[in-house]
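Step one of this worksheet: look at the structure below.
Note that one protein chain of the assembly has been removed; the remaining protein chains are unaltered in position.
Chain naming follows the written order as A and B, and within any one chain the residues start at number 1.
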Amino acid sequence: MAKRIGVYVCHCGGNISDTVDVEKVVEAIKNYPGVVVAKHFMFMCADAGQKMIEEDIKKYNLDGVVVASCSPKLHEMTFRNCVARAGLNPYLFYHVNIREDVSWAHSDNPEEATKKAIRHVKAGIEYVRHAKPLEKIKVKTIPSVLIIGGGIAGIRAALDLSRMGVNVFLVEKSPFLGGRTAQIWKVFPTGETGKEIVRRLIEELKKRDNIAVYTNAEIESFSGFLGNFTVKIKVYPRYIVKKHPRITEAIKKCPIEVPNEFDYGLTKRKAIYIPYEGAYPDLPVIDMKHCNKCGECVKILGDAVDFNQQPQTITLNVGAVIVATGFDAYEPKEGEFGYKKFQNVITLPQFERILDISNNEEKIMFNGKEVKSIAFIYCVGSRQIPTGPEKVNEYCSRYCCSVTTHLNAELFKKFKDLTIYNIYRDIRTYGKYETYYEEAGRKGAVFIRYDPNDPPQVCAEGDKLLVTVRDLLTNREEIEIPVDLVVLVTGMVARENKKLEDILKLPIGRDGFYQEIHPKLRPVETNIAGILIAGTCQGPRNIQETLASASAAAAKAASIVLRETIELEPLVAFVDPSKCNLSKLCMKECPVNAIQEKEYEGLGVKAWVNEALCIGCGACVAVCPTEAIQLKTLSTDQIRAMIKAMAEEI
Amino acid sequence: MVRTNPNLIREIKKLGAFDITACYSCGECTAICPLSENNFELPRMMIRYSILGLEDKLLSSPQLWLCYYCGECSESCPRDADPGALMMAARRYSIIKYSLGGIARIFYSKIMSIVSLIVLSIIAGLGIYLFKESLDLTRFDPFSLLSYEFIHTAGLVLAVYIAVIALLQGIKMYNYIKHSALEGNLPAGTKVKNLIKSFFIVLFREALAEQRYSKCERQSRYVAHLAIFWGFILLFIATTLDYLKNSNILGLRESYEILKAIDIEIFGVLARIIGIIGGLIGVYGSIYFIYKRLIKDDVYSEYSHASDWVFLVLIFLVILTGFLIDIFIYTNMFLLAYAMFAAHLIFAFDLIVTAPFTKFAHFGYRLIAVWFYEYQKLKISK
Partner (left out) sequence: MNKLACDVVVIGGGIAGIQASLDLANMNYKVILLDSGPSIGGKMILLSKTFPTLDCASCIATPRMAESTHHPNIKILTYLQIVSIDKHDSSFEIKILKKPRYVDESKCIGCGRCSEVCPVEVPNEYEGGLVPRKAIYIPFPNSLPNVALIDKENCIKCGACERVCPVKAIDRNQKQEEVLIEAKAVIIATGIDLIDYSKKIEYGGGKYVNVLSSYQFERILNATHPYGHILRPSDGKIPRNIGYVLCVGSRDLNWGVKYCSAVCCMYSIKHAIMALHHLHDAEITIYYMDIRTYGKGFEEFYNRAVKEGVKFVRGKVAKIEEDPETKDLFVYLENFDTGKVEIRRHDLVVLAVGIVPTINDSALFKAKLNVYGFIERKLIDVDPASTSIDGIFVAGTAAGPMDIPDTITSASAAAMKAALYIERKG
């Protein structure tokens, strides 16, 4: 039990001291039982503050430290490390939050806020008085990483990890890698095709021997803990089991034609298919939903086709997981800006496919007619304004302005006498992308600004379209724009992936995308230790940003799995076998099945906690009838003492 | 409801607004423009009309003519879109559109304008050749080149020509810009009063003093512009006086006692003095602009169009040849003086015939626009 406690109250440069009278707090607790030193300081987290604590620990031979400052989320680790440097067990430290909980919450009432701060600090002192020294839990790590999603984010992360000597399992739901990037006509800033970018990444991937690629595969189950996860994946059959020189011929022979989803149905594919030339793996797949097993392909390919192939379940052991499942393009509602009502209203991804498919033509052709004028309508499915209880996409999709203005410039470069109208809300070509906006304008693109409360209307005029809009740049003049094609600049939406989200328990933000733990401190980590996120599953971003986040996630994964062991916080439950009467209530309550039965010497079979699995939620503590099970970092005794101290008169 | 037309900006771009589509509509040009005023904002709205292809809106905007191309908009433009050049190009476009049958188009092509000038000069030269009298080489007597009657008639024809075209084109322009009239109706009496009042404002402030121009930052340009205008006016007065002195019209003197008292020679002296002053400032003004357009050191002079040159060069040549006539008279080189006189007439003919279609036309359209604008201002000030 700590007898020599140091208390440190932080000003947080005014964040706290503007409301809470920190000197009064120090005054109030400096004679509290057990307190041998109490101080206040401008920035406790600054090096000088930390040094002060370290010196005091040595000088006063402290056996407990309380810091009253910001949220422990921010600095608990900072101060734990600080006291550890001075030789004190880091768990003999308590972090009292008097900023978020006190000064910020009660900025209108400094007097009461100061009192509240005193109560909190006293509770903190009681915590430390009853705290026990603890050791971190050491776990062996498995030097492998699972990457979910075979788009460019997944491939980039796989390549980086593979080069660091980490084994990678790359799992892709669809039959081919490359994701959405491959669908893009021209990518900025280089003007390459999306396929070219994917091809370059795949070329590298082919050279690696420590990346196992599973396409047509899904995650089935997930268990374990940071450094040691067990994942079951289900690999669905491809029905083509090996390469064959006459594959192209076999595909040609297939009598079944269905719309090619890769081209949004603009082209057709067969039931046995490769969606585009150069797709990887370069092995076709048979789409059993449409195949009628006529056997035409078997005649050519022989035993390369195996209709009896069955789904396979594979168990993988990995130290970390990177989720890179990407995005979905927003699908406009029927009638939204004339979508699906008029044939020549299409979305940006569809337009990219049209341009890519007809890359060798000198004109833009759509439905057999030349397209000479285009209107892009921006912010379709993004920056939506809530009008009722229905959830809308309030966010900005970030990438569309740069992509579309870049596309403007590329179109002018390739096609002559084109007229392009951009009907926008704000052009958000941040950073160097501004040059695309400028170039588009300079080449003749017309920009028209619309009011989201009075959006443009699309109607037909002969075989053309007529867009009517009030232009905010021209004194709200109502103008009619006759065009051949309307392209809806659709944003990104979070991908439907309920099953995976449930299995991994992924945290989801308000916008539907996966939520990082902190956008600045830890932008690629989630609140589940060991699960990282990369690319557009986290939120809209462009290719460069996606690749950077993939490499960042790879760096985090590498720093987890490349250490032989990792240390976990001892924030776990433990059983006092002498008190346990094996009611087994705790086992029923545990959400992660961390409590088992175990033979204790001389005491018989009692409950036992697997520390590596325990998440420290405390559900077991609440149900234990004999108080035999306790959290190491927060015992019932501590809680009682803290409440008592808090309730004391000031 | 108005419909966009992508061809308008293509046309206007050909007339000099090369970078205008780079405009991202920030409004800096309009806020910085010393001539921009509420209800008559410029130049940004003109840019929008041009880019969107709202031709009627553009041609109905008196703002085009309220601009003197100070260049402050172009200098501060964050996109280097050169709004001033757009205003100039739009004015050129309007001159074509306001001109009868779009004939002014000729003067916006280099080749066509040179050809038409040659043709006009040949017509004038032929006229002089066909109607020439016998030259009196002992002294300089203009009527020994062309008879008084011929000059009189030709002058009358040209005056009628200018008047008719100016009237027709002015009406055409007015029919456009009247759509920009501000809301509100005034009693007939006030209307007339305002009309007269605004006319005098235009006459004294705008026509004679170009007061709006003086708001521009570059005062040297304002002075040069005013110099051309006043040089031209003074020379016109001098020519008229000289003509009066030499013409039979002064036979009227015989009929009226009071006129007899006037010494004829005073006309000559006055004509000389006014002519020299006018010539000097006219030469200064035209050389200033020719020089600026050659060295292209300023935003407004960076791009020059055929019509700018036609006007500038002709006015310069007219003044120059006028000077030379005098010089040759004083140096007793009468043959050369006659030659110069012929050249002077040819250039003056070219200048007058092309005036309604070249930059000269600015003068007329600007006065109408400013009159309209001053009238509208009086309307809302009430």
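One rule holds for everything that comes next: a residue touches a chain if its C-beta (ideal position, glycine included) is under 8 Å from a C-beta of that chain, and two chains touch if they have at least 3 such contacts.
Note that the structure is a prediction, hence the values are computed from the model and not measured.
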{"item": "Touching the absent chain when the full complex is considered, from A:8, A:32, A:351 or A:395", "value": "A:395"}
{"item": "Residue of B:2, B:32, B:166 or B:367 in touch with the missing chain, whole complex considered", "value": "B:32"}
{"item": "Identified contact with the non-displayed chain, of A:33, A:265, A:278 or A:519", "value": "A:519"}
{"item": "Residue of A:81, A:248, A:312 or A:636 in touch with the missing chain, whole complex considered", "value": "A:81"}
{"item": "Contact footprint on chain A, counting only the chain that is left out", "value": "12-15, 18, 42-43, 45-48, 50, 70, 74-75, 77-78, 81, 85, 156, 159-160, 162-165, 187, 189-190, 192, 197, 200-201, 204, 207-208, 383, 394-396, 398, 401, 426-435, 438, 472-473, 475, 509-511, 513, 519-521, 523-524, 538-539, 543-545, 547-552, 554-556, 558-559, 562-563"}
{"item": "For chain B, residues in touch with the removed chain", "value": "24-32, 36-38, 41, 44-45, 75-80"}
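As a convention for this text, only the chains that are shown with their structure count from here on.
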{"item": "Separation of mean Cα positions, chain B and chain A [Å, integer]", "value": "68"}
{"item": "Residue numbers on chain A that touch chain B, as the complex places them", "value": "373, 419, 421, 427, 437-438, 441-449, 468, 471, 473-475, 477-482"}
{"item": "Residue ranges of chain B in contact with chain A within the complex", "value": "1-4, 6, 9, 19, 21-25, 45, 48-49, 51-52, 54, 57, 79"}
